[in-house]
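One chain of protein is taken out of this complex; the other chains stay put.
Up next is subunit A:
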Amino acid sequence: EEEEEVEEEELWHQLYPGHIPTSPLQKALLAAGSAFMALYDPYRHDMVAVLGETTGCLALPNLRDKMKHHPEGYRILQERPRIRLSTLDMSRLRGLPDGSLGREYVRFLEVNKVSPDTRMPPKFVDDEELAYVIQRYREVHDLMHTLLGMPTNMLGEVVVKWFEAVQTGLPMCVLGAAFGPVRLSARKLQVLATELVPWAIRSGLNASCVLNVYYEQRWEQPVESLREEIGIFPPP
């Protein structure tokens, strides 16, 4: 059948399941289109993901090298852990003491009604290892919220984006950080500008690479201690 033929042909160029090889022109068009669509319809999270993938060609190798040169990051690249509901032992994490990473992470997921399984798998990254790096970045995003103590409303997301922009250098984060505040009220903008963003930037600059932390092995560690270790300043 025709559909099978198409799939077989693509498998020759497919570097990982879900990979769609694209020409430079297509990437450029995708970047422009996804940027527009992400702003036009904020519910299109898939567009934000596509924007990240098509513009990350400089930042992603950078991140991957940072991981390679760090013992914990290197282990993550080797073992390729995934944060998914099926791999997490939710009841065990819930049973951990208050203030521990695991307990606070689960609390964050429940309070904000989010799940780690909603992250888009990469499609347009043309390197299998870099595809994992961006996947890791997406799955660790909720942990960023937990470490920064930010909720998933527009304000919280923008703050996390500023932190991630400084940390990763991904153009998608930079764009999100710059354009995200457009939809906030004046009062929130003030808080954002005077307190939250400076703190996020300072923390982002001071902290070591957040992708170099093997979170799955640190569920018992208290959030505060982990913050100190990474170099994130306490939230205001």
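In the analysis below, contacts are C-beta pairs under 8 Å (C-beta built on N, C-alpha and C of every residue); 3 or more make two chains touch, one makes a residue touch a chain; residues count from 1.
Note that in this section contacts and distances are computed from a predicted model.
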{"item": "Undepicted complex member, UniProt protein name, chosen from \"Transport inhibitor response 1-like protein\", \"DOG1 domain-containing protein\", \"Pre-mRNA-splicing factor CWC2\" or \"COQ5 protein\"", "value": "\"COQ5 protein\""}
{"item": "Touching the absent chain when the full complex is considered, from A:123, A:161 or A:227", "value": "A:123"}
{"item": "Residue in contact with the excluded chain [from A:37, A:77, A:184 or A:201]", "value": "A:37"}
{"item": "Subunit A residues touching the omitted chain (full complex)", "value": "1-3, 6, 20, 23, 25-26, 29-30, 33-34, 36-37, 44, 46-47, 50, 123"}
